[in-house]
Every structure is written in structure tokens, then in C-alpha cells.
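To start, I am sharing the structure in question, which I have written as C-alpha cells.
Removed: one protein chain of the complex. Kept in place: all other protein chains.
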Amino acid sequence: MIKVGIVGGSGYTGGELLRLLSLHPGAEAVCITSRKLEGRPVGDVHPHLRGISSLNFESPSASEVAERCDVVFTAVPHGTAMDWVPDLLDAGAKVVDLSADYRLPLEVFERTYGMKHRAFREAVFGMPELHPEVRGAGFVANPGCYPTGASLSVAPLVGAGLAERVVFDSKSGISGAGNAPSETSHYPNMAENVIAYKLTTHRHRAEVDQELSRLSPGIRVSFTPHVVPAIRGILTTAHLLVKDEFIGSIPDRDEISKIYRDFYRDSPFIRLVPGVPSLGAVRGSNFCDIGFEVDGSGDRIVVVSAIDNLVKGASGQAIQNMNLMMGIAETEGLWLPGGAP
Amino acid sequence: MIKVGIVGGSGYTGGELLRLLSLHPGAEAVCITSRKLEGRPVGDVHPHLRGISSLNFESPSASEVAERCDVVFTAVPHGTAMDWVPDLLDAGAKVVDLSADYRLPLEVFERTYGMKHRAFREAVFGMPELHPEVRGAGFVANPGCYPTGASLSVAPLVGAGLAERVVFDSKSGISGAGNAPSETSHYPNMAENVIAYKLTTHRHRAEVDQELSRLSPGIRVSFTPHVVPAIRGILTTAHLLVKDEFIGSIPDRDEISKIYRDFYRDSPFIRLVPGVPSLGAVRGSNFCDIGFEVDGSGDRIVVVSAIDNLVKGASGQAIQNMNLMMGIAETEGLWLPGGAP
Amino acid sequence: MIKVGIVGGSGYTGGELLRLLSLHPGAEAVCITSRKLEGRPVGDVHPHLRGISSLNFESPSASEVAERCDVVFTAVPHGTAMDWVPDLLDAGAKVVDLSADYRLPLEVFERTYGMKHRAFREAVFGMPELHPEVRGAGFVANPGCYPTGASLSVAPLVGAGLAERVVFDSKSGISGAGNAPSETSHYPNMAENVIAYKLTTHRHRAEVDQELSRLSPGIRVSFTPHVVPAIRGILTTAHLLVKDEFIGSIPDRDEISKIYRDFYRDSPFIRLVPGVPSLGAVRGSNFCDIGFEVDGSGDRIVVVSAIDNLVKGASGQAIQNMNLMMGIAETEGLWLPGGAP
Partner (left out) sequence: MIKVGIVGGSGYTGGELLRLLSLHPGAEAVCITSRKLEGRPVGDVHPHLRGISSLNFESPSASEVAERCDVVFTAVPHGTAMDWVPDLLDAGAKVVDLSADYRLPLEVFERTYGMKHRAFREAVFGMPELHPEVRGAGFVANPGCYPTGASLSVAPLVGAGLAERVVFDSKSGISGAGNAPSETSHYPNMAENVIAYKLTTHRHRAEVDQELSRLSPGIRVSFTPHVVPAIRGILTTAHLLVKDEFIGSIPDRDEISKIYRDFYRDSPFIRLVPGVPSLGAVRGSNFCDIGFEVDGSGDRIVVVSAIDNLVKGASGQAIQNMNLMMGIAETEGLWLPGGAP
């Protein structure tokens, strides 16, 4: 039984880690930290876990956590994870960091997040479909929610050299903004609305750019996020503009399907669906559903992906990474159906 | 491994049975029927089950189903279940009927549903918290969604003889109306709205009346249902008016809590919560959360219960019944956290 | 042209007053106050009013406001209105107070709100359907949103002496809680949920009690509020329990309809509807739609009313009061259709 610690467990990703671990036959949450909630049962903050988890929040040091755990998830804000990760690693724990602190090269991180990195380490980028080196790794940086939906949607086509440019237009449930009330999450503002924000400047673009550039150097990546009246889920609409050489000669539907199936043949959580994926089908699950259509104009492919932002976009992918790091089956404890309707 | 059949699997309760059974270590769905979908994979209708269930819809006879299964769930409309149940039972299967056909005594059924019963049998009313005789039973009538939330909310207080009358005001997610589009379920009608319906005539009142009258003969039961802009869940507000003899001398909060705890001491899915329960905490789970408050006026107790209408209100309770009928742990495969947020 | 001032214009009721006044041919908002927004255009806070209202927030004294205005709406929190109202009145303005400060007799106010009243005055209770003395009045206390929907739903039947007791179960859109983000209004908490709160202790009960007791001394009034996933609207379900003498001999549907029509014959904003009212039909309008059903059990009538909490439940009713106070047609500027779908 893998012993798991969760650093920073009061937020949605912490709760979701506990929820998913409660369903995992080979792992067990043994420690969850929160300075301000020390001593209180997790059910006070995560009422859906009452009776399921009997843990209380604790406030131990990194080395104490590492001592009691085989794997530690750091689910704290960016800028804070760097205060935990090196100590956890040095104390011998495997670490999956859910913050942004270790997803980008040092200089890209500092430029993108506008802050000095106080404790940089090299991490494996934790998107197993694109990074088989997660298997057996000791330190993994769990990707952002938007980059997961975006990168997975087009990676096969980008890898095949088809894309000149991809314009990502993403629609996220509001839980991605966390559990603290805000103007944006205020029901009268969010309901019956779609809120576009950071039209050209969202930090997650850097991760998508990093991943797609590895597959096709020089590709141009644009990204515009929106929040929609939904609690969970990200629907990513990828407008892939093909290179001039493919205009008018885009592979047909069957060929593109084959490109996807080949690329993802060892990726159990990717489902290529007929038609267009929807958020309901992935709600609560670790699946990434993908559908596409070739524009009759001959110069564009529209790909749509659907994930649950808190699962495949955060805590589920983190557990998928843990499974691979610990050498157990990738799907262990994660082969969960979505919660439709 | 318990072999399970699902008769009538194209609706929400059928999909939910498959979802829950996919998480059950001791049971396996081996057969799911739908005449009109014969031959098609379940993922076509329940896209969240793609990759999870490899079953195809079939159209076998009752005896064929019974032959292949230990337990059969009939998830067909009322009036249709009676065409299946006797044959299934006679062929040796244990049956949990999710329709209304066997929840009420013959004459009450015929009066309430305005139809002749063509094949009556005695069933155990499948609410294990109130009917320990479910254990080992061969035929169980699974309760309606509203009656589950309503009966469980006040059963301990009614059993203690406190109630003169209970006015139930229930608020249900719209999935309770099934997966067929209708005026009511049309998004522009349902969103930003609350729809009261069958203000005094909903058929589920008969089930609540039956259960509470067993506990306190002569009690008066009123019931008014509403649908609210939510997919899943029933929040029941029970306005319990105390008998004259208790006016001004209602037991205090601690005493009432004790009544609940004693009554439900062997009922793992009941959670008495501080404050007021919410639908998020039970979403996707088999829990029934209950909170209450004593009116300072001294003549009313307001109890609020929250369930997931498709789980504790339908498919989850059906599996809970199956567990008990088959002699395995009541919580087997059902000890699932809710899906908040 | 009636000159109107709005004291405390940064909230939803302030914005709604401006919206409705912009449609009023005989009145004009000339002054809107907010200390913290002084100098800023109203469109900054109420973006739907950009181009419609050219007012800037100001921070004048009460006497300055009174000097420039014929009528002043005080749309500030309870406890603050009392700092404005006497000065406004003394300076010669007519006043409609939208807070709770003047809705109840002094001692009831102090007990209910747990505070000393620093500047009590007698006001007319501003529900014109029950208080014709609003016409020509100089100071009106605008009712709470819940009490409006509740009192209007059953006033005719209570006035006819039918009711022993009324159990009000109200469902409100979340805008009733104001424009400040909170745990309750946080989208992931409010969406897909129904939140019962203050199950037995909501302060608005006192207003309903006051109004119904006037019509039928000794009547028992219970009130439990809920918020539902909707921005606007209150659906009130009134479970009216008849006096013993009427059990089994409740007036029939036509007789009850006649009671309503007679009672509200001079009340243009009351619409008795066939079937059950819905929030969409009143959204954005000053109507109160009412429907009912007699319980076959012979001891209960269920009445459902629908209002827009920000219009008939607040700012619209305030303008209705203003019209009557100023001697113009009650419907002037308010004869607006609802905004369905």
C-alpha cells in the first residue's frame, strides 16, 4: 500500500486527491496538511468526504511528511510549492507538484510568473501521454488544467507536422479558479454568462507552447481562456491551421483518426469519440475525450477535447503520475466512469 | 462474483446501475437489455461509460436473463415492470424492481396509478434503513426517489411519536424526469426557474404515507414536489408539526440528535450533519445527509435531507438492496464519496 | 417630471432602481450616492447602464439630496437607513426606504434585528395591494422580498378566514443576497444545489406575520427560505392549512378564484394564472403571478406565487409606491413585460 501525503489540502485539488485516493486499492492518504485548519477533520471543509476520510488536517514539517509517506502531492499555490519540494525530495519522498513552480524551465518560469525561483529543480513534465519518462521518475511537475486539454487535443497532428499554428479557445468550469469566492465566481456574475479573460496573456500558454514546440519546432500557439457556467470541466476548441503545403490536401477523416490512434495507442485515458465530446461524459473521471472535423475550406482542422479540470486537469493526472512513478498500473484506482448525467 | 442483469438499460437509472457496478468489486453487469437499442454498445447511449463497459444492449427473454444472472434490476417504466418481474422470479433470479409496480399494496397501487395490476407479487420495500427484512430477500421493490429523501428525513422523529403532521416540500434535480426531452426539461424553461408541479397529487405521496404510517398510525402527510435547475439531487424540506402534547416541550437539539443516532445506528449511509445538508456533498454517492432545526415557536421541527436522486434515490439504493439480498456487506461497492465541488 | 434620488446606489437594488427609472416617462433619477464610489460613473458598477444613465456617484448630505429631489429611495443596509431617513423627511423629501428599518413596530424591529433603533418614525408599509394608504403617503417602508411573495400569495384566503396556519417554503434567486461574493454565492457551491438556511429564524418572518395577522388575528405563520441556482426570482410555496371548521368543506376552485379576483380587483400587478406560475414569466417585471390547488385531502390549499425579487420584491415595488405617493398612475413606467425566455 502506497502511503500518500497531501501538502495543502484545503482546496479543490486537495479534496479531489482525497476523493480519488479513497477509491484507489493500492494507495492510501495518510497525511494532509493545512496550517490554518490544523486539527480539524477533513469533512469540515470537504463535506462530501464525511465518513469516507477520517483524516484531520495537520501542520507538520516537510521532513515529517516525507518520513511518513512514499509519495507526496504538493497542492499549494505557485510560489509556495518551492518552499516544500526540495525538502520533501531531499528527505526521500517522491513528489508530484500540482503547482506551476516546476513545469517550465527556470528562465521561462521567472519571466512568465514574474518572480524569482528560490529553489529550482529539474522535474519531469507530468503528462504521461507525451512523457513516458514519468515512469519511475522521482519528481514530476503536474501540468496545468488548460495545457492538459489543449496539448492532448492536437499533439498527434502537431507531431505529424501538419500545423502551422493552433488557436486554442478554451472554456473552463469555474472550479478552476479555486474555492475562494470572487467577483468572477459570484453566481449572479457567472450564471447565464461566458467570461473571457486574459485574452492574450494567460500564463498557461507557456506550457502549451513548450509541449507543442517539442513536437514541432517553430509552431505558433495562441491561447484564449473563458469561464462558463459549469462547476467542472474544460472544453478546448483547437483551431489548427495547417501549413501551406497541406492546404487543400489535408489527410482525410480516416487518416487523421489513424494518426490519433497510433499516437495514443498506449494511452488508456484518451478516448477518440465519434462526433463532438462533451463535459458530462468525462465529469469526475480521468478521461480526455477528443473529436475533430476537417474544414471543407481545406486549411483548418477543428479539434475539440473534453476533460474534467479537477481530475485529468489536476488531481487525477497527479495520481496517474503517481501510479507510473511507483511502477504500478497506470489506470490503478483511476478507471472510473464519468458521472453523467 | 455476483452476475447482474439490467432490464431496460437505456435510461438514466440503467446508466447509473452500470456506472456503480463498474466500481463494485463483488458484482458484474453481464447483461443489459433494450429492445430499440439491440446490438449497440452501451457507450453510444451512455458516453461516460465508453471504455468502462463493453456490454452491448440485448433483447433477450426474461428466462434468458434469469438464467445468466443472479440478480436482475428492472429499470423499466411502471406498468412495464409487471411484464418482467414474475417471469424473472419464477426463473429463479433475485429481483430488484426500480419501477413503482410493487411498492404499494395492490389496491393502493391500482388507485394511485389508475391502472389494473396484471401480475401482482409481494415485495419487500427496499429501504434498508426502515426494512431490515431486505437482508436475504428474493424480491425487493426499490422506493421512489422522493419517498426515499422524505421518509428518511423524519422517520426517527415520526417513530418517536412526535409528529402530528409532516408537510414535505421537495426540490429535485431534473434528471428525475428521465432522459427524454420535454417542455419542463427544456433549458430555457428550467434554467433560472423553480417549477412546482402536482402541488397536491404526486403519486409518490402514497409511498411516504405508507412508510410513515407504519411508524406512526394516523399521521398526516402532505407532499409538494418541485424541480430546480440542477441535474441531480433531491433536497427535502420536512416541516414537521408536532402533536399538541409536545407543543412548547419539543426535545432539544441534543435529544433529537440522539433519537437520530439511535434510530440509524446500523445505517451507514445516513449522515447526520451539523448545519444544513447540501446536494454537492452527496452528488454521485449513496449517502443521505440530514440536518434539522427546532422552531423557537415550539411547534415545528424543520428537517432537511439531501440525496442524489439517481443513487440513493434509485440505482445506488438498488445496489444496496442487492448487497443485502446476496448476503454481502451493505456498503460493498457503494462506499463512494460525493463528487463535490 | 418627478426628481428622484437614490441613497446607496452601488448594490443590486440601486442598479435596478436606475434601470426601471430609465423606462419611466414621468420620473428621472437625478442623484445617486455612494461614498466609496464618489465621482465614478454608474456604468462602472452597473455595466448594463452604460449609455443609459450618465449619472456619477456622489456623496452629498441628506439635506442636499432632499433639496434636489422630490422622492428619495434609501437603498442602504438596515441599520444605516435610520441615519438618513429622518433628515430626508425633515428636509421635505418623500422617502421610500428599501431597508428593514421601518417595516416593523419599534419593539418588534429591535427584537428581530437585535439592535437599538436610533431614529424611529412611523411609516406606511409599502405593499399597495394590502395598504391603500400608500397613496399620498410621505414615508413608506418598502417590504422585504420574501414577505412580498409570501403575503401576496395567501392574503385573500387569510382575509377570508380560511387559514389556521400557513407554512411558507420559499425559493429565492441568489441576487437577494446582494452583490458581494460569499461562500453561498460562490458558483461551485450554488450551482446544482439548493441551499436551505435559517430554517426557522429568518427575520422576514416577522413581516409576514405582521401582515397576515392584520388579516386574521391569531394565524400561525412558519417560514423557511432557500436559495436556488437562479439569479432572480422568488417562488413561494404556501402550504395553507385550513381551520378545522373548513376541513372537508374547502371552497372549490372557482370560489377560491373568485376570492382572489375580488380581493385583487384593484391590483394591476397581480396575475392569477391557470396552472403554476414560473419565474421566467415575471423576470424583470413588477408582476406577482399566483396559482393554487386544493388538496384532495380537504385540509390544505397549496398556493404558489412568483415574483422577481429585485423588482416586485424591491425596486419595482418601490417605484410603484412612489407613483402612488406622488399621485400618478400606479403602473406608470412599470407596465413592463417579463423577460422570458
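Letters are used for the chains, namely A, B and C, taken in the order the chains are written, and counting of residues starts over at 1 for each.
Convention: a residue touches a chain if its C-beta (ideal position, glycine included) is under 8 Å from a C-beta of that chain, and two chains touch if they have at least 3 such contacts.
These numbers come from a predicted model, not from an experiment.
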Field: Residue among A:76, A:127, A:163 or A:231 that touches the chain left out of view
entry: A:231
Message: Please identify which residue in A:9, A:188, A:268 or A:333 touches the non-displayed chain.
response: A:188
Statement: Absent-chain interface residues of chain A come out as 165, 167, 169, 171, 173, 188-189, 191-197, 199-201, 220, 222, 224, 226, 228-233, 235, 237, 239, 276, 278-280, 283, 292-297, 299-300, 302, 304, 340-341
Message: Need a quick check: the contact residues on chain B for the chain that isn't drawn.
response: 12, 174-175, 179-183, 185-188, 190-192, 229-231
- request: Pick out the residues on chain C that sit against the missing chain.
  value: 12, 15, 18-19, 22-23, 46-53, 175, 179, 191-192, 231-232, 268, 271, 273, 278, 280-285, 287, 289, 310, 335-341
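FYI, only the chains that are shown with their structure count from here on.
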- line: Overlaying chain A on chain C by their Cα positions calls for a rotation, in degrees to the nearest 5, of 180
Message: How many angstrom lie between the centres of chain A and chain B, each centre taken as the mean Cα position?
response: 35
- prompt: Can you list the residues of chain C that touch 2 or more other chains?
  reply: 188, 191-192, 229-231
